[in-house]
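Remarks on the structure that follows.
Omission of a single protein chain aside, the complex is shown with its protein chains in their original locations.
Labels run A and B following the written order; every chain starts at residue 1.
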Amino acid sequence: MSPKLNRNTLAAAAGIAILGAIVILPVALRAQQQQPTHPVPAAKDGGTVVMLCDGKTSIEIKNLKPGQQATEQQGRAVANELMAKWQQQHPGEHWETAQAAALSPEANASPTAPAKSKPAAASGQQQGDTYASFTSRDYKVWQTETQKFVDEGKRVFHDSKALGGTIGVSCDMCHPDGSNTHPETYPKYQVQLQRVALLRDMIDWCIENPVKGPTLSPNDAKLRALEAYILAQRKGVPLDYGKH
Amino acid sequence: MAARHKSVETKFMEEREEVLRGLRGLDRRSFLKVVAATAGAVMAKGLIAPHSFQLVTIANAAVEKGTSTNGMAGQPPFTFAYISDTHLYERTLNQRFIRGALKAVEDVNALDPQPDFVLFGGDLAQLGTAEELELGQQILGEVKAPIKMMVGEHDWFLDMGDKWQELFGPPNYSFEWKGVHVVVLMSVHEKDFWTARKMTPQQRMGTVAGLDNGIQSRFEVGDEEREWLKNDLAKVPTTTPILVFSHSPLYKYYRNWNFWTDDAEQVQAILRPYDKVTVIHGHTHQMLFNQIANISFYGMLSTAWPWPYAPQGLPALTVQMNRADPFDQFDACGNGRMNVRADGLVDKIYNLWDRNPVTVKADYLRSRGKTYRPPAPQFATY
Partner (left out) sequence: MATIRGSADNAASALRPKPRLKNLARRAAVFTVGFALHLGLFWPARNGLGTRTDALDSAPTRRLVANQRRNSKRCANTVRPGAGALVPVTSGGRGSPHDRYRLRMNRVRFSGRRKVCVTAARTARHEPITGANMIRGRIWIGLILIVAATGISALIASAQEPGPLADPKSQSQVGFPAELYSWVIPADNPQTPAKIALGKQLFFEDGLSGDGKVSCDQCHGPAKGFTDQLPTSMGIHGQFGQRNAPTILNALFSTTQFWDGRAATLEDQAKQPILNPIEMGVKSPQEAVAKIKAIPGYSDQFLKVFGHDVNYDDMARAIASYERTQIAFDTPFDHYMAGDQSAIGDDAKRGWSIFNGKGRCMSCHGWNPTQPLFSEFKFHNIGVSAHKSDFVPLARKALALLASGSTPLDIDKLAIQTDMSGLGRFLVTKQPHDIGSFRTMGLRNLLVTQPYFHDGSQPTLWDTLDHYNKGGVQNPYLDGGIVPLGLSESEEDDLVAFLATLTSPEYEAMAKEEYDAQFKRSRTDRPQRDTEAAMGLKGRNGPGLGGPFGDIGPDQDQMGENPALLGGD
């Protein structure tokens, strides 16, 4: 009795397993991937509807009956048409970043995500990498560079030797944290200079007089860094030129 | 409707008119008396504070007359002057701060009559080197009146006070003066921030010398010294006026710039039992005053450079000084004098260079700003 029963049982078990796999596996996979399901619109002309996985863009291939195999040319044409259609809906965007953004877990947390930097004009096509189209990666690079510039200014601000001063006086002695510099009030008539000045002109005057260093050219890297640091300390303060 | 009690001002203006009626044709002695009375009257109005050309004793008596004298009746009033925050560099590097320190010495030596003593408010050196401290000692050696020294952080953190103690003795001490108990604190201790960072002494000093780097610890009096203070005050009756000299403010003004004493509340608690406590502090380089419970706080001016007012935490009682003009190395700097009244309360005269002196009265502080308000600055401040 055992040999016949064993074989049959094995076969039955294998069948059940396979069936189970067929049934369970997609479910399991689905659970893992959590792919969104997009309802595909019904075909109007009896063709096949192909939809992009954004769940919105779709196209109907008229001559292709469901179950029929499409040719390579047909496939390519369909792909091109779908892409064109998608780009019409999303002018100026890159499909790779859109896809990555949609799939990435930080999709919600990303700062100026490309979605936010859409140009205002909804009509008209704007294509290519225009000024406003920067990515979060770009932004990160820019922030880092700006901070380096400001930090360089901070370094020079606090160091009399870096300023070129000859008497051991540095800016932070009278302006801790850049206080009492009022960069938002420039341009204004600067009484020490007896002329209308910009912030960097007054910085230069201070370098010459209280700090006793050689005056820097307006394009000097250190002077510009100092200006950057001072302006950075006044983020959010409204501009008020000419205020005394 | 004649008021039953005349205000101090009215009384003095009347006295002055009487005296000045006989102005013409005076002999020299009477003439000087007139000058003094005028000075007193003017000072009482807080308009012009006496400085080197005013006779102070009579003015003091004039001020005193109008105030209450409960407490130490019979004790003579006295004055002391101060020079603070000279931040001297070596002679070969920087002469500007030397010039400021010498100007303060000249001012103090020209006071007539001379103050009882001169308090040095701390930060004699800028980087705490031996040359700087010795230069400071040399300059202060020209002061005629006796000097009481107080240490600041710039003097201490290069060698943790070795040179200072060698030149000037212990950093904290106390003494009696004409019925007032005077305590000099070392209030700029800091918890160790340099060992973990493996800083050299110069780096440690450089860090402490920077106001806004946020690396150094906040100032504190410290447990040990608070104990010492408690013991020192144990024998002092609570009616005795107390003068506390401290470099850090002994209250919490602005943490980022170390205008701050971490254990301020505990120190204030030790001083709470006393009726009349005045704290004279340095470090802030600005006209600054405050009243917390029974304690009046007066900040001293620097001779080297002024600090701006902090973005927050400024005591409401402080009347600000105008912004400093960087063209003028003396602007918003100076020195000053305190008049200790017979009752032990202290009025302060800010001798601002290149500006008019400003008097701040104890009555102003203790009345929480209701009387004797110092004149407001004329132009926009910070």
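Keep this in mind: a contact is a pair of C-beta atoms (placed from the backbone, for glycine too) under 8 Å apart; a residue touches a chain by one contact, two chains touch by 3 or more.
Keep in mind the model is a prediction, meaning the values are calculated, not measured.
Chemist: Please identify which residue in A:Ala98, A:Leu198 or A:Ala232 touches the non-displayed chain.
Modeler: A:Leu198
Chemist: Which subunit B residues would touch the chain omitted from the figure, given the whole complex?
Modeler: Contact residues on subunit B toward the absent chain are 16, 20, 23, 31, 34-35, 38-39, 42, 48, 51-54, 91, 94-96, 98-99, 102-103, 105-107, 110, 138-139, 141-142, 325, 327-331, 353-357.
Chemist: Tell me which stretches of subunit A touch the chain missing from the display.
Modeler: Residues in contact with the chain left out: 164, 166-167, 187, 189-198, 201, 204-205, 208-209, 212-217.
The rule we apply is simple: only the chains that are shown with their structure count from here on.
Chemist: Starting from the mean Cα coordinates of subunit A and subunit B, work out the distance between those two points in Å.
Modeler: Chain centres of subunit A and subunit B, defined by C-alpha means, are spaced 56 Å apart.
Chemist: Where on subunit B does subunit A make contact in their complex?
Modeler: The touching residues are 89, 93-96, 126, 210-213, 256-257, 305-308, 310-311, 323-327, 329, 380, 382.
Chemist: In their complex, what parts of subunit A are in touch with subunit B?
Modeler: 158, 167-169, 172-177, 179-180, 191-192, 206, 209-210, 244
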